[in-house]
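I'd like to ask some things about the structure below.
Just one protein chain is left out here, and the rest sit where they should.
Which chain is which? They are A and B, in the order written, and residues in each are numbered from 1.
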Amino acid sequence: MSVIPDTPDPFIRDRGGPAQPLLSVSGLFKHFPVRKSGGKKQVVRAVDGVDFEVLKGETLGIVGESGCGKSTTAKLLMGLIERDTGTLLYDGQPVGERSMPWRAYRRQVQMVFQDSYASLNPRMTVEQSIAFGPKVNGVPGRQAVERARALLARVGLEPKRFAGRYPHEISGGQRQRVNIARSLALEPRLVLLDEAVSALDKSVEAQVLNLLLDLKQEFGLTYIFISHDLNVVRFISDRVMVMYLGRVSEIGPSDAVLAAPMHPYTRALLASMPSLDPNNRTQAALLAGDPPNPIDPPSGCRFHPRCSLAEPVCSQIEPPLETIAPLHRVACLARQPGSGHSAAPAGALAA
Amino acid sequence: MLLYILKRLVAVTPVAFGVSIVCFLLVHLAPGDPLSAILPADATQQTIDDMRAAYGFDKPLPVQYLIWLWHVLHGDLGVSIATGRPVLGEVSRAVVNSLILASVATALGFTFGVLFGFVAGYRRNSLADRVASALSVFGVSVPHYWLGMVMVIVFSATLGWLPPTGAGPDGSGNWRPDFDHLRYLILPAVTMSVIPTGIIARTVRALVADILAQDFVEALRAKGMDELGVFKHVVRNAAPTALAIMGLQLGYLLGGSILIETVFAWPGTGFLLNAAIFQRDLPLLQGSILVLAMFFVLLNLVVDVMQTALDPRIERA
């Protein structure tokens, strides 16, 4: 159901049917040039060969430490920064080409930013901020404002009280609700939430997460949910993708990935998570130190300097992302048959 | 460090070129023929054309610029139309006088500015702080040429303590470091020092207040350091910025001295500029401005390098 009646949808909402991924990302690269002292030109390998798919109606969680390329990936998916190489297929259509120009794509894919204050224009009322998108897309002023009010009501902010307020006059949780309302104003199918609840208090975070689940159901949305908080990701995601230094190390159903992680990095991340269960105290930190410098990543598997399973072969071969269980793909030599790693399972697909 | 200086030099070169272009174009901004001041009113077209050719004014502008630049790089700033003497000599003599005045004014301004700034920064919102901030607003808002006149009215015309104009008793154009000449320096230098006093006081106040609010000062006190020791730390942290501001102020005073020099008839660059403008002595005008601007660019460079050398927090890469 569309929130706003009588708004003709200019796009065919669904092309490829439910089985076709809503978004397919392949071979995504983004290197940022940096100049170090001595004048040598170097690059930060922010996103260094990322492939994944987002299925229709799911929530894909993306996790990783800061600097792993999560946010760069988000900006690449939105076209806010230009990708070096790689293809984005939106419902089977290559994004940025004639059949699916960025403008059309962005009407269907929207984003919520982490900083609720910086992502709202301080000189606009919340209503103006929400109505801006529809207005520039040709919705007449009055209808755009009506849509903004309806959305405000839908995200739990009474229009009469909040429509005319400025961002600095409302709380962080309320601002993030406004940002969510704005992202829905163009009636998108895919919403990218980049650390959207990370800056909120725990109690507010829970409310906003529940709101996101309700909205997803009501509008038939698909989410990409980027966070460093595994608890939140576990709560909201159907599938989880773990990133490390610009590459995907593991992707699969969240039950499988978070309950029985295959990649040593995912294990380490889970082990470092604070636990509320007194009988299940955190072990000695498995993840020591900071991630290595993405300017000069380690050879072979990027995780090997910090990995408990590391063997000489890990510094020589870069592990490919391979399916080792249904829907579960891992980039770790210790899990891949015939990789040369001593812990590798024998035989094909011995999950 | 040497590498850093080299880098700064490379970075400053295009600016220096830009400055030379602006100075060159100044003459061509002037309405009418640049030669009109020296040509007799009844000059024939033939004479005019000859003169134009002699001065190179018949060539296209870029060529004229390159020829001019070539001469400038060899120390030839042309010949003053009014006096017939080389511009470089005239300017150098004036620059020395201006530099004396500006340096003394900067030193005065630095001393008082730092003093007020420290008191105000240490005792924020006290009476001393308010007086200091009122003083700094006064310093940047007062028309200094008027302040100079008031000084002359009070200390020369009314009290008769100090001479109103000139650089020395003999009316000579050169300042010498003796008591008689010193008396002539006092009024213009004090007048000129008001601006840097205000600006330095404001900067130092902010710096000191900022440093005192930092955690490391708390830590120093917590580990039992006495106030004198803390003060030393504050000075060490505030010094690079304060000195940099002082250096820049010297440049501003040197370049902006024309009004005060006119009021006090001080035989410096400002006075020279004034003469050049009213005699429409364009080569002299061009030369003085080029020298002053280049001095300012160089001073900026020196300040930059010194600040970097003094402040370990600025990365030299």
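Keep this in mind: a residue touches a chain if its C-beta (ideal position, glycine included) is under 8 Å from a C-beta of that chain, and two chains touch if they have at least 3 such contacts.
One rule holds in what follows: contacts and distances are computed from a predicted model.
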Name the omitted chain as UniProt records it, choosing among "Glutaconate CoA-transferase subunit B", "Na+/H+ antiporter subunit D", "2Fe-2S ferredoxin" or "Glutathione transport system permease protein GsiD". "Glutathione transport system permease protein GsiD"
Who touches the missing chain here, A:D51, A:E65, A:E146 or A:D238? A:E146
Name, in rising order, the residues on chain B that touch the hidden chain in the full complex. 14-16, 18-19, 21-23, 26-27, 29-31, 137-138, 140-147, 149-150, 152-153, 157-158, 251-252, 254-256, 258-259, 262-263, 273-274, 276-278, 282, 285, 289, 292-293, 296-297, 300
Spell out, residue by residue, where the missing chain touches chain A. 3, 5, 78, 80, 103, 106-107, 110-111, 113, 115, 118-125, 127-129, 131-133, 135-137, 140-142, 145-146, 149-150, 153, 159-166, 168-169, 179, 182, 185-186
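Convention: only the chains that are shown with their structure count from here on.
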Chain-centre distance (mean CA atoms) for chain A and chain B, in whole Å, is 56
